[in-house]
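Only one protein chain is missing; all other protein chains are in place.
Just so it is clear, A and B label the chains in written order, and each chain counts residues from 1 on its own.
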Amino acid sequence: MRFLVAIAVRNLLRNTARTALTGAAVLFGVAILILGWGLVDGIDENVLRSARGSYAGDLILRPDGYPDDGMRYPLADAKPLSDALRARLDAVGPWTARTAVPARLVIGAEAQRITIWGVDEATEAKVFNRQGWVIEGVFPNSERLDVALGSSLARLLEAEVGDSVVLEARTRDGAINALGYTVSAIVKSDNSSMDALGVWMPLARLDELAVLQGVATHVAVLVPKDTATAARTLSGFGFTALTLAEECEDLIAMNRIRRKGLGVIVGMILLIAGAGIANTVIMAAFERIREIGTLLALGMSRRHVSLLFLFEGGIMGLFAGLAGVALGSGAVLYFQTHGIDLSSELENVGANMAVATMIYTHFSWPPIFVALGFGVSIAILASIWPARLASSTVPADAVRAD
Amino acid sequence: MNLLFVCFLLLFSGLARAVTVEEILTKIDANLTYEARESSLQMVVTKNGRTKTYRMHSFGRGQEEMAMEYLEPARDKGTKMLKKSDDLWMFLPSVEKPQKISGHMLRQGLMGSDMSYEDLMESSRWQAMYNGTIAAEEVIEGRKCWKVELKAKESTVSYPKRIIWVDQGNYIPLRQELFALSGMLLKSWTMGDVRSIEGREFPMKMVVEDQLQKGSVTQIIFEKVTFKVALAEEVFSLRWLER
Partner (left out) sequence: MICQLVGVKKTYPMGELTVVALNGIDVGVDEGEFTVFAGPSGSGKTTALNLIGCLDRPTSGQVLLDGRDVATLGDDALGQVRARRIGFIFQSFNLIPVLTAAENVELALRLAGLDKGRKEKVEQALVDVGLKDFMGRRPNQLSGGQQQRVAIARALVKKPAIIIADEPTANLDSQNGEAILDLMRQMNERDRITFLFSTHDPMVMARARRVVRLKDGAIVGDERLA
């Protein structure tokens, strides 16, 4: 049997170009399955991480009737927080209120519609530790007329720290107001829509511009456990509470579709790989018909001849699969620590969805075993028919074939 | 005691002058009210050094009704707009059904210009929205004008402050300045090339300049205006939009 394996290996090495080409299909199928799996697993984590760290916390409250599509932030629908709600919030966990105000940012001859996020300096840090944010400059404080610009927005407007900008916004009552500010920071918040359309300033400063009358549009709460229960205790105060999972439901659902898509793509790649392997093995069988005849003449059983071809397919599948595992899990491990920076791509498509700009893949063992098993099985399955074909030749004819 | 007296005096003098301002605003309104009007006009929008020119055909009746159709550029040909008192509809050939423009959408610039839909719709309601004082008499483009300062009566008015320069001869506001709550100048709006058409004085050119965004200017040039037209009732209906 070892001899048979040795012959199979040497046969594979005989036409290295063809073996490599066929193996490449298995390799990429396996690698893509592993990487895709790691990516899709990662995206779920990223969606939650991004929303949690940029605006939602574990629990997000919006005024009843306030849109949650991330497209519109009508200040008219904002509400003040009642004392009763504040007391409930204090009991649940660290929380902070924010007010989003749609505005027009003017810098020189450029203007852009944006959303200003007024953050409460006293409580913001209790909920948002800004880990994973990249802040160039100093995050604005209420001492000065400063603002922070989202990184994509800054790039679009070619704005830099120290630039003067004018923000034009409506007050809560509807009057137009405008004030001049200095850009004190450029922020990459790990939330593509906020980076593309977001401007941050202290709530106290935003009050001057938009005369907020004490209203808030968002309340983010940290409650890692029993979030759903906490959400129930916070409802009925004019605000609607959503858990992080509910808030990200649509994005997670999209990811589920992505998972299916991945399966289809990988299935197709492996199908192509399987066809390629079958083709390689059939070609090998036809090319080597005289050799097969000789082996039969020398007394090799048909089963062993057929096994020889299965070994060839299987060994190629195994090695290509292992290479695919190395490539795929290497990529997954790399992107697990380094992340894939999607910010520029998201800018290009003008994504307004709150998705993470950095995708970190997630490494786990199951995809590796599944992918490798899949790759090898496909390779062996694809070899069965050609192997049968090869072993069923009549030796008397085969020994003389050209 | 002294302070109270001063306050009283100020208040009294304000009331005394308000009558005049009221008069001026009434005249302006009257001047902008037509039995019927049909016009061809051009709108030139300049932003970031790029210029876009639109040509349109417009109908007006009274202060409340206005209908407009875009003729150029080809991309926007067939786009129609209808204003009936407080309501505004748009019809885009690509969308088939007329859309009502309301709420925050009214605050957007008309075809990317420096005039918002709201600007167009508010022009004839100054009396209701503002208290005014005549601040000075100044000469604009060789015409003697009253410089009138208007302060919003309510905090819900879009422009909390306006200064207008009204031609003393024909009551056309030759220049307006629109201010933010902070006092920052947002827009200037000038009217010129005043011609006498069918016995009415009419500014054939308007220029709106965004004072925040440098180089953002919108010009409206009337090519042909006529007041003596019989407009079919249908022009100011949703049916006309879809036609």
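What we mean here is this: contacts are C-beta pairs under 8 Å (C-beta built on N, C-alpha and C of every residue); 3 or more make two chains touch, one makes a residue touch a chain.
Keep in mind that what you see is a predicted model, and the values were worked out from it rather than measured.
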item	value
Which displayed chains the hidden chain touches across the whole complex	A
Identified contact with the non-displayed chain, of A:S142, A:N279, A:T294 or A:S377	A:T294
Hidden partner chain, touching residue among A:R144, A:R256 or A:R400	A:R400
Residues of chain A (touch criterion as defined above) contacting the omitted chain	3, 7, 10-11, 13-14, 290-291, 293-303, 394-396, 399-400
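The definition used in the following text is that only the chains that are shown with their structure count from here on.
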item	value
Centre-to-centre distance between chain B and chain A (centres being mean Cα positions), rounded to whole Å	50
Residues of chain A touching chain B in the complex	72, 74, 102, 104, 106, 108-111, 166, 168, 170-171, 173-180, 209, 211
Parts of chain B lying in touch with chain A, wherever the complex brings them together	47-49, 103-104, 107, 152, 154-160, 180-182, 184, 186, 210, 212-216
